[in-house]
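One chain of protein is taken out of this complex; the other chains stay put.
Here the chain labels run A, B and C in written order, and each chain numbers its own residues starting at 1.
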Amino acid sequence: MATVSGQQGFQATFQATPHFSHMDEQMRRCIQECLSCFSVCEQTLAHCLKKGGKHAAADHVKLLMDCAESCRMSAALLSRESVFHLHQCATCAEICKACEESCEEFAGDAQMKACADACRSCAEACSTMAAMA
Amino acid sequence: MATVSGQQGFQATFQATPHFSHMDEQMRRCIQECLSCFSVCEQTLAHCLKKGGKHAAADHVKLLMDCAESCRMSAALLSRESVFHLHQCATCAEICKACEESCEEFAGDAQMKACADACRSCAEACSTMAAMA
Amino acid sequence: MATVSGQQGFQATFQATPHFSHMDEQMRRCIQECLSCFSVCEQTLAHCLKKGGKHAAADHVKLLMDCAESCRMSAALLSRESVFHLHQCATCAEICKACEESCEEFAGDAQMKACADACRSCAEACSTMAAMA
Partner (left out) sequence: MATVSGQQGFQATFQATPHFSHMDEQMRRCIQECLSCFSVCEQTLAHCLKKGGKHAAADHVKLLMDCAESCRMSAALLSRESVFHLHQCATCAEICKACEESCEEFAGDAQMKACADACRSCAEACSTMAAMA
């Protein structure tokens, strides 16, 4: 299927990177979680702004923006193995947790559930990284 | 294996996003290419700075920085379905092509080859998107 | 006054940069316009989300996000004299113009007027830069 082949392409590119292959599994997983959470938060931003009402509440939308921004900064620092990547992961875990909680308040909205899942999964990966400090 | 399960987790999160599921395959693939190319360019930045010499030439390193930055901006605009996403994809395709060419000049360096591949693949996905304008 | 001394500090830091001092006035002004427009758009995002209603319409908020993101990318590329800075300025001018028009539809809202002014001024500076290509 097209979808699967598209994602195999993604994986193939990602795994083929020699510099990346020396990274331990934890770091690799954390980068992928951050990239995924970054994109999912941006998708959810569009969803929330379109829905309006409670979905577009300032505090909620700003959390989604903070989470997207923090995740992409974490992905960058992890990828280039910055000396501050553990520090940044600790901050990112906090922001992801807050965003997860905010998304969980929307019962019955599949997009919000998916975003909460992505935030929770990213928070776990970032916490695990940060605990290595 | 740990690697596979980590990536299945990534795919699962990414595919489970309802907002994302309505996107056509081309847009989905383009986001993934941009996310991958963003991370690979950051990894390659670390590789080039560590190697020094020709690898750390100002023009080459700045292209890697531009490409990483452009790819993450494209990923953001595509994910939130910004009205400027096609415009941004056109710019991103140009930057990725230039970065690919710069990376191809390093024969026998597996990291540079992987980065050239990621840039070429991302340039193609972005060009395909931009052509829809 | 505190405000003035704070801003003199900003100017002093900015002007004292030797690398920056060789830049021509046009480039210097363009960086400042991009930095200013980036911050003003982020401020306006907070304002619009707090106001809700028409202010928080998806298309309008997403334009503010695009404009903030584009301006900070332009500021980065201009500052490091990237080979793509003129290309990026051309894109940024387009986005700033669209954001200006969107902000101008809110008559009698001083924040929106200030944002429209910042976008117009930044669009002019970016267009002037891009015309040097």
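In the analysis below, contacts are C-beta pairs under 8 Å (C-beta built on N, C-alpha and C of every residue); 3 or more make two chains touch, one makes a residue touch a chain.
Since the structure is predicted, the reported quantities are computational estimates derived from the model, not experimental observations.
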| item | value |
| --- | --- |
| Residues belonging to chain A that touch the chain removed from view | 59, 62-63, 65-66, 69-70, 73, 76-77, 80, 82-84, 87-88, 91, 94-95, 98 |
| Sites on chain B contacted by the missing partner chain, in the whole complex | 45-46, 49-50, 52, 56-58, 61-62, 65 |
| Contacts of chain C with the absent chain, listed as residue ranges | 2-3, 6-7, 9-11, 13-20, 25, 28-29, 31-33, 35-40, 42-47, 68, 72, 75-76, 79-81, 110-111, 114-115, 117-118, 121 |
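The definition used in the following text is that only the chains that are shown with their structure count from here on.
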| item | value |
| --- | --- |
| Shared interface numbering between chain C and chain B [over half = same, under half = different] | same |
| Whole-Å separation of chain centres (CA-atom averages), chain A against chain C | 27 |
| Where chain A and chain B are represented by their mean Cα positions, the distance between them in whole Å | 17 |
| Chain B-chain C separation of Cα centroids, rounded to whole Å | 26 |
| Where chain B touches two or more other chains at once, by residue number | 76, 80 |
